[in-house]
Structure formats: structure tokens, C-alpha cells
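Note that this complex is displayed minus one protein chain, with the remaining chains in position.
On to chain A.
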Amino acid sequence: MVFELHIWGPAFSLPSIDPHCLAAIAYLQQAVPRGKWQLIATSDPALSPTNELPALRNGDIWIGGFRNIFHYVAQFSSGEWVLDAGLPDQQGADCIAFSSFVEAHGQPLIDLSLYVSSQNYTSTTRPLYNSIQPFPLPYLTPPSVRATAKQRTAHLGLSSLDIDTEDADAAQEKSIIPESLRKPKNTVSSLLAANPESNAQIRLDALATNYFEPLQKIKGKKPHLVSDSQFSSLDCLALGYLSLMLIPSLPQPWLAKTMRKKFPDLCAWTEDMIDNVFGGPVKAEDALLPNDGDSTSAEQKAYLPWTAPKNGGAVGIGSVFLSSIADSIPVVGQLRRNTRMRLHGGKTLDDELQSSSWQGVAAISSIVAGLGLAVGYMFQQGLIPLPSGEEPAKERNASLDTFGDAGAALSVFATQLDAEAQRQRMGQSHGAPVAQVDVEAGPGGVTVTDNVA
């Protein structure tokens, strides 16, 4: 059985853009014999049961997350393909502690350098996703990765690195002097605002130094981080993080600069390891089109067992696209995330299932209630006309008005006609024969006088 390691695609001449994927590659490269595993740059986290890459596939079994992969590989080979076996107690403990340190403190640094910093993100990181993901996906993946990165680094108070959020127009006050005649005002603060990395230089330097210093100390003059002879899982993880800090050439290279200036020893170690483990620089074509190889890169291809990713055609890409859109819709995305978490929560307890279904019911009923309120408000405001007795009457009334000016003239005419008719009716009512009969009884007989008004 051949393992398939699915990873985020290559970037910056490294085999992957993600530190955990790099760590997993290094681990398999060191622990698993050649020919027993393949490397596939899928760049699709939906494959993995934990919804993150790297993911390892062994037949029908999918393992997500690099730590789970280490455990699974050890279990599968019954303890043969393990890197940390046989480390002395103290070194084993150091390996565990520094792994936690490398991961917990390295992630914010990579987040800041590659994703939060606007300049690095727009000019370097975002375009990279175009080469490792099929067409519509680069529109969705990098922004969501960046949003997570911002969330993770929010507590550091360095959000000023992201200058996209500020309103650029607000700074330009309106002036009657035309653009061409104005003198550019380069104040100190405006220069600093344009280049937030130099503004936050001291904080960034301190963060980076606090990260590299313990690593430098634990390594000392040893060839590996904790052991004199043995390549450990800590080396894999550190290689993943340090190479992503050192190798990318970015417009704002504060992280690599600090590392090169203050910790040349760590830099040398990282570069050595990249050559030894990854076999030197990796091109995107090596990973994505490994089949039509020419003789020049054949040696490198042999170093890492690349296999071309099968994306499942337009249907596969479409479904990934739709699911990532669904994730970014507020309510729906939250529901999807919740179910994902419950599904993997080991044993799912009955009441927990119940509560999640209650959540679903609550969400749906709140949507219905919201829609009902909105429609009710529209009715109340008259945006949607209610069919009532008044409307047709108005329409009849206004039937001549629809003719515009002519209608107005006609309506004058109509009024006159109407008035005449009424006058006629009045006349008729006045001209009704009213007979007054006066009867006078006199000595000469009876005189009858008829007065017809």
C-alpha cells in the first residue's frame, strides 16, 4: 500500500506554502522508505477529515493534521517508521516542549509576514495561489486564510500592518489647487503610514528575536535541534516554519532580515536542511505536471515523489467552489462549521446531537421570523400594494390623467360637460310645474286663478 500525502501546493521554491505540510513532507521523507509514499499537491482542504492539509491517504483511510499523520505512520508500521524513538528522556521532553513553542509562537510570525502585511500579501502571497489552485478558487482561498491569520494575530496589536482597511480617500482633503500644481507633502507621519512595517519595526524585531533566540540556544553547535545524531519530529516542524520565514523574497522582508542578521547559524542550518530534505529549490511545474519531465529536472523530481493531482474536472472544482462560498455566508457557514466539529468530536453524545439539532431549528425559525418581519414591514410601508377596494376606484378616477396634458384638457372639457349637465338638471328641477290655485269665493261666484311659475 502506498501512502498519498496531500498538501498545499509549492511556493517560494519550497515544496509547500504551509508550514505543517512542509513538516509532514520532511517527516515522511525521513521516516518512510522511498517508494512507499507519494506527494500530491492537491491544495484542497475539503479532502481531509479535519478540514486541513496535510492529509494522508492510505486506501480508504484519510488522516488529517500533521500530528495525526505522525501517529498513524508510527502505528501503521508498528513502530518502525518513527523519528523520535530512542531519544533520551530529557531530549524527548525538549522535543515535545519546543514543538509546542515552534508551532505556537511561529504561526503568528508567518501570519504577520505573509498574510497580514498588506504589501507582502498583495504582491506576493495572493498571486501564488493562482499557480497552485484551479481557476475560481484563488478568489476565495487567500482572503479566508488571511482573515484567519488576522484573527490569530489580533492580540499582538499589530493590525496596522494591514493598510487595506484604512480609507485611502479620507486622507486626501479637497483643495482648489489642481493636482499638478500641488507640492507633495512628505511628512514623517505620512511616510510612516505608507510603510507600516518600519513603524512597527521595534515590535516586530522583538517578536522575531524572542522566537529565534530559544531555538538558537537549544541547537547550540549540534547538527540537529535536540539530538547530536538523530533527526527528530522537532526538526521537521522547525524546518517547516523556519524555511517559510527565511526563503520567501518579500517586499517587506523584516522577518528574514532579522533572522539573517542576528541568527546566521539558524539560517545556515535551515538552508542545509532544505537541500538535504527537500532536494533544493522546487518549481511549481515539478509538482503539478510531473509526468512530462525533461532530463534537467529529473534528478530533482526523483528527490520528492511528486504525483500529478487529479482535481476531478469542472464538477470537482465547482463543488469545492460552492462549498467554500457556503462557508463564507454568515449563518450557513457557521452551521457547516458546527456540524464539522461535532462529527469529529470522537464519541458524539446524545444530548450534544440534540443541542445541535436544536440549534438548527432555532436558526431556521429565526430566519423565518426575520423574513416574516421584513415582509410585514414592506406591507405596512406599502412597498407591496395590498389588493383593496380603494385602489380600483382611484384608478378609474385617474383614467383621464394617464393621457398627460391632453388628459388635463379633456378633463376640463369633461368638467364643463358635467357642469352643464348638472345645470340642466338644476334647471329641470326649477322648471317643474308648480301650480298655485287660488280660490276666491265672492258674491259674484267663485273665481279661480291659476299661477304657473
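The criterion applied here is as follows: contacts are C-beta pairs under 8 Å (C-beta built on N, C-alpha and C of every residue); 3 or more make two chains touch, one makes a residue touch a chain; residues count from 1.
Everything that follows uses one rule, which is that contacts and distances are computed from a predicted model.
J.: The chain dropped from view, which UniProt name applies: "Metaxin-1", "Symplekin/Pta1 N-terminal domain-containing protein", "Putative exosome complex component RRP41" or "NADH dehydrogenase [ubiquinone] 1 alpha subcomplex subunit 12"?
T.: The UniProt record for the chain left out of view names it "Metaxin-1".
J.: Of the residues listed, A:Glu52, A:Asp265 or A:Glu285, which one is in contact with the missing chain?
T.: Within the whole complex, the residue contacting the unshown chain is A:Glu52.
J.: I'm checking contacts with the chain that's been left out. Which of A:Gln90, A:Ser229 or A:Ser249 qualifies?
T.: The single option touching the absent chain is A:Gln90.
J.: Which chain A residues would touch the chain omitted from the figure, given the whole complex?
T.: Counting over the whole complex, chain A touches the hidden chain at residues 45, 50-52, 65, 67-68, 71, 89-90, 92-94, 96-98, 100-101, 103-105, 107, 148, 151-152, 210, 214, 217-218, 337, 340-341, 344-346, 349, 351-352, 377-378, 381-383, 394, 397-398, 400-402, 404, 407-408, 411-412, 414-415, 418-419.
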